[in-house]
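For reference, the structure is listed below as structure tokens.
Only one protein chain is missing; all other protein chains are in place.
Letters are used for the chains, namely A, B and C, taken in the order the chains are written, and counting of residues starts over at 1 for each.
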Amino acid sequence: MARSIMTPAFKIERDEDRCIQCGVCVRQCANDVHHQDEDGWMWVDDEKCVACQRCAVLCPTRALSIKEYPIDFRSNQHWTSPTIREIYAQAESGGVLLTGMGNPRSYKNFFDHLLLNASQVTNPSIDPLREPMELTTYLGNKSQNGSEGEKPQLELDIPIMFSAMSFGSVSINVQKSLAAAARELGTFWNTGEGGLHSDLLGYGKGAIVQIASGRFGVHPDYLENSAAIEIKIGQGAKPGIGGHLPGEKVSQEVSRARMIPAWSDAISPAPHHDIYSIEDLAQLIETLKVATRYRKPIAVKVAAVHNISAIASGVVRAGADILVIDGFRGGTGAAPMRIRDNVGIPIEMALAQVDSRLRDEGIRSQASLVVTGGIRNSADVLKSIALGADAVYIATAALLALGCHMCQMCFTGKCNWGIATTRADLTKRLNPIIGSRHAINLLTAWSHEIKEMMGGMGINAVESLRGNRLMLRGIGLTREELDLLGVKPAGE
Amino acid sequence: MRYVIIGSCIAAMGAVEGIRSIDKKGLITIIDGEQRGAYTRPLISYFLAKPYKFKDIRYRSPEFLAANGVEVINAMAEQINRTDKQVVLNDGQIIPYDHLLIATGAYPVMPDIAGIEKSWIKTFYTQADAESLNALLAEGQEAVIIGSGLIGMKAAEALWQRGLKVSIVEKDAYMLPRVLSSGSAVILNSLINGAGINIRCAEELTAVLPDHQLEFASGMKLHADLLILALGTRPRSELAVACGIKVNKGIVVNNYLQTSDENIFAAGDVIETRNILTGENEIMALLPQAHKEGFLAGCNMAGHKIAYTGGIFQNSVNIMGVSICSAGSLSDAAYTSLIWKQDEKYLELFLDGSYLYKYTAINLPELSGPLTAAIERRIMIEETAWRTFMAAPSLSTIPPAYWHKIGDIPRANTWNQ
Amino acid sequence: MTIFSAVDYEDHELLQILDETPQEEIEVRDLNGQRYIACGWKNSKKLILRGTAGNNLGAFAEGPQIVVYGNGQEGVANTMSDGQIVLHGRVGDIAGYGMRGGSLFVKGNAGYRLGIHMKAYQDKNPVIVVGSSAGAFAGEYMAGGTIIVLGLDSNRDLIGPYCGTGMYGGAIYLRGNFPEHNLAANLSQEILSIHELSDIMPYLEAFAQYFEYPLENILETPFTRLKVLVDRPFAHLYTGFVS
Partner (left out) sequence: MKVVALPEYCLGCGLCEIYCAAQHDGWNGNVLKAFKKGKPVNRSQLMGSSQWCWLNTCMHCTDAPCVNGCISGAMQRDPDGTVYVDTERCVGCFTCVMLCPYGHVRPWQEKHQVIKCDLCRDQKGIPACVANCPNGALQLLVEEVDAG
């Protein structure tokens, strides 16, 4: 092996005037970046640093800072530093570039080009501190026709749920945190495709259980012990490809939950091999409805891709009670970088188009629309609802609340924050009591903000905002983009 | 209820605490024959070395006694009248009792050798002993200490600190025979010899000759300006014998620290204590035991029936900067011995199957707590786990099984890979 | 035992009748491709089906004992957790998809993607025995369990192309000759003597009994066992990259 042509990505700066050689950084770095020798001297191996910030956060004297490695390639707008480094990495490894979390590219962010309305004089605003504001949301088939009688609904106290993250991709303590938070918040969490760990059986009634092509952890009790069932067709971070849980994360516990050999890669390929058509999807939906005696809403999750509105129409016609669309900024535990960064479309566009299409076809009431993939704050939630969503899923934001520092190295299984790991020693770094408290705090804060913004618009129920695109105006968008989003430009 | 306690040291203070934990009102009278209050005998060597002020070797303060409503009578108990439930004092007072505690402690053992009544020959057991010794000694003198038990060793240290030339003579094969093992004695011997105290083992004093000469069984002769006899103690049980209570080597008590007279209890160095390891009753003149016995005796005197399960031999002492901790069986012959040594540290475990019976730790006091508890609580730990521990003994390497069984302490992380 | 004819029933009418029949043993005659039978059943009811069983027979089920005198269509035993299905005929595609326990015995051929994503954990060890041959992709992404293909009464290839693709656990037993070029790259082959068949002997005996086939005839031809060579075939496909 020749010496690598790459420089480290990050540089750790240790302020010797502040370092007390306490060794906290050494003990906390699962990447073995820090080292203390027998004389007490501290050393770092920058090459291994992923900028997870764990050491910097825990350092009791703030002696550590982590910076991007200060090397500037000659300025080049085409061959940028990341582009060059990616080539080096592939030249040296021959591998597909793997990454974690959502698309970091600077594509136009339509949420940031949408403005919310507020009432002035002619339509009084509402003070949410004094007047009741209704955030309750029902998800499911709300159409009146059909002979089966009342359709099962999910009742959400807030229009925000925790998105699918499987046990294996995230630690059991993440699931415990979110499951407990969902229970307290009156909403739902999603198991992802990894089964339900026995520790979480008590949280089944607040869980949306997922079925994907690998069928990991799917059995009658799993289907029964749930609020709803979600068939995962695609994921915003990696449309068109399946799940791949690296063997590093398949611990004995994961192996038990998924019924696969420990330390092997858990693969759920892109297609469900029993679904090659909308008819096949309808058949799987019906199979699940029969298996659960029509007591559970069935959700179908697809990635936002080019012809999403046609797909959505088919999915709803196939009998899905909830349609979940995951935008191209959606997070993941592991995805090939090229796919994460280049495949799919923005959720804002997909949402606007799907909502319009379903309304045009007169089938909007047959399924609720849940969007996900890059929802960052309460304004994004509100804009999504105004664009036509019934509710949103969040995942990356929830993980940040739990301590994630966005180093994007989820696939290594060495998450220093106890989030994207299954190692027992790392898993315990996330205390679910603290984790659930943070998640609850986050969504409680968002709820307050949503109420304030809704109050400002003079709207006292989130249902009244759904699809109410008059409450949105575009800024800095082309006429075509405005048309696609179905919103007027600011000023009009 | 009227409680009378004969004696004023550790067991007596334990008893006051025990009685008061149950009975806040009953009258407690302490008969303090030594008239020194509650002080700690092991601290007299510190008194001699430094010297400490008197209050510093007090075990409990007069305020403690006042706060607990204890009446102290500075007189000797001369007789116990069991029929009338009275204690007769040397000043003629007669103290009635409902429940009596005999906590009279012990005497230092005196050898049967002619000439030991000389003024330069002392025992080292009481505050008074230390004070009279303090008045006698001068820098540069030669002191000989007979007996290398804890008392002898601490006396030696104190005299050495005061600038005397000190020799210790032990009749057994190695020093501190009730504390050390043959292996650990070698280590300690070198550490202490190196510090300047002369140690002679397997020598028995046979005669005190004129001109400060001592003669030993082997024929060895030593000069001594000062001779200290530290040959151990025996129970001060004559009051009990005289009133007809059952006495063996020490006063015999049941599990409730009750003597053969149900109204008379006894605790501390004067009684025979059940040795957990052997099940036999033995004299165990140990301070923590004395307090515990006193406390439980007090509880039982006040009407709570709390059984005393017994104790084990355990000692921790610092001599010339060397820490020595040991607990468990007095003999080490029958056990598997595991030894770890590094520089001036030494640890020896004595195992029988999965049970620890004894340990000796030199300069490793931090390990002594768990090791003592492992013996005392009969904690079963696989020998292999002990062997692993002995590869690098530290608090962190104590077998996990110990922590699991000690209670209160963290369970193992159930979330294992 | 309740016996009735399914000739007049739609899928859901039949399901409702089956649900409402309290008997532990039910025989359905004139079955004509009705779907979802025994889907999600969590009991050990015994079903005797005469005719063609429709798609997803026994899907997500845990426990039912089903005998089909006829053929099975697609998705038989799909994600089945426990129970037994004995088919006196052929079976369609994706039989035993994601199967986690129980057993599936097929007298004739199986379609594409037999036993893909099969799983096993401790006492849960699903098994599929196919009397004749299996189509393409048999055992694809297999994580555990056992697939046995016997090649009886068949002049087709024992297995179709891409057998065991992406497999990372479990074992496939093939009786007699099979086209080796149809095997995925990452598989080991081991020819077994009759004494080395103890792991699967109970299944072979059961097969012989269910379909009244002489066991000795089955045993006279040697078996080959396929297992994964490297349990992480894709471990080197990816590179972690620090940007």
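Convention: a residue touches a chain if its C-beta (ideal position, glycine included) is under 8 Å from a C-beta of that chain, and two chains touch if they have at least 3 such contacts.
A quick note: this is a predicted structure, and the numbers were derived from the prediction, not measured.
Chemist: Sort by label and list the shown chains the missing chain touches.
Modeler: The omitted chain makes contact with A, B across the full complex.
Chemist: For the chain left out of this view, which of B:L43, B:A75, B:M220 or B:L330 touches it?
Modeler: Selected residue, touching the omitted chain: B:L43.
Chemist: For the chain left out of this view, which of A:T7, A:T61 or A:T80 touches it?
Modeler: Answer from the full complex: A:T61 touches the omitted chain.
Chemist: Who touches the missing chain here, B:N198, B:S323, B:S337 or B:S354?
Modeler: B:S323
Chemist: Among A:I5, A:I20 or A:L129, which one is in touch with the chain left out?
Modeler: Reading the full complex, the residue touching the unseen chain is A:I20.
Chemist: For review purposes, identify every residue of chain A that touches the missing chain, sorted by number.
Modeler: Answer for chain A: residues 18, 20, 22-24, 27-28, 57-58, 60-61, 424-425, 428-431, 433-434 touch the chain left out.
Chemist: Give me the chain B residues in contact with the hidden chain, please.
Modeler: Looking at chain B, the ones touching the missing chain are residues 14, 20-21, 24, 40, 42-43, 46, 56-61, 287-288, 291-292, 295, 314-318, 323, 325, 327, 365-370, 372-373, 377, 395-396, 398, 400, 406, 408-416.
Here is the rule we go by: only the chains that are shown with their structure count from here on.
Chemist: Averaging over Cα atoms per chain, report the distance between chain A and chain B in Å.
Modeler: 68
Chemist: Using mean C-alpha positions as chain centres, tell me how far chain A is from chain C in Å, no decimals.
Modeler: Averaging C-alpha atoms per chain gives centres 36 Å apart.
Chemist: Within their complex, state which residues of chain C touch chain A.
Modeler: Answer in residue numbers: 15, 35-36, 39-40, 42, 55-56, 59-62, 74-75, 78-79, 81, 93-94, 97-98, 100, 113, 116-117, 119-121, 124, 137, 140-141, 143-144, 166, 168-169, 231-243.
Chemist: Within the complex, which stretch of chain A touches chain C?
Modeler: 8-10, 50, 82, 85-86, 89-90, 93-99, 211, 213-216, 218-220, 223-224, 244, 246-247, 255-256, 258-261, 263-269, 273-274, 283, 286-288, 290-293, 334, 336-337, 408-409, 411-412
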